[in-house]
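Sharing a structure, written as structure tokens. Questions coming.
The complex is shown incomplete by one protein chain, all other protein chains being positioned as in the whole.
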């Protein structure tokens, strides 16, 4: 049985604790984590505002996680995504995967990220000193999904 | 300047602390960690004995880390590899990469792992209830290097 | 039938509300959008570039030609930017 851990919250998370949770069972040889942070690319970013679709978000993340678990025979999957107001440097989200071998752990984490980017109902708004703007979706993020079809 | 952290030690490490160290600077948007653990595949594994080549090991790991940092413009790279006696479930090693974007963080971590597997001077011996055996290198590990040429 | 409609991100901002109940006979998502656009300028403007609109029916992503048969909750939003 795969251990799915899905969290959608305003709160920060402890990556060490999360990674340790993924190290389950005698047959887990490889754990990969990805953590995303708020970058102040151009300077002048006050904060990022992350909106989501309560209900659908948890559902979409669970579906994506289960899909990854089935596809790569994972022993554990963690997906955490924050919402609300996040200052530069703050953690936005993480995914973590536990598998027998490194390839499965790397590929499934990469797959989860690609799906999170354009299939999970989150929207980012950058609040800058000179105004606020919704982050535009990238064609490259949509294209990244093609490699998993 | 890239922040390289190379550790070769018998001691365990704290993944949470290591991951936090990688979250440096306003321009780091993506952190990937890989952790490898001792698996008891067939049952009956007493422990793993990891031998290394003191001096060359640190040098090889530093070269590999610097290479990754240059190639993917990383802001930080961590490579930790343990040696000595490790029981099933124990952490063997980790790599961590910090980059602007997810692709660079994922690819460079995967690159580091492929190099560690067959270019860093470590040798694993499985000590089982019914005897001890050096782990054989895999053709697939050697082949994995081809994609980075 | 009555469906609850949800708006997110800049669609929510342009229309000025996050949710509303709408009485409709629309057979598809596209029909529902046409009905909304006919109501008021703010809807017409919000839906003017359909390539920038995504839709979920009962919390599942669908194409704009999807049926509304049995739908209770319809959400409109721009392309997602999570991660």
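Quick notes on this structure:
Note that the chains are named A, B and C in the order they appear, and that numbering of residues resets to 1 at the start of each chain.
The rule is simple: a contact is a pair of C-beta atoms (placed from the backbone, for glycine too) under 8 Å apart; a residue touches a chain by one contact, two chains touch by 3 or more.
None of these values were measured; they are calculated from a predicted model.
Hidden chain, full complex: it touches shown chains B.
Residues of chain B in contact with the chain left out of this view: 36, 51-53, 55-56, 59-60, 81, 92-93, 113, 116-125, 134-137, 142.
Note that only the chains that are shown with their structure count from here on.
The chain with its CA mean position farthest from that of chain C is B. Taking each chain's centre as the mean of its C-alpha atoms, chain A lies 23 Å from chain B. Residues of chain B in contact with at least two other chains: 102. In chain C, the residues that reach two or more other chains under the touch definition are 83.
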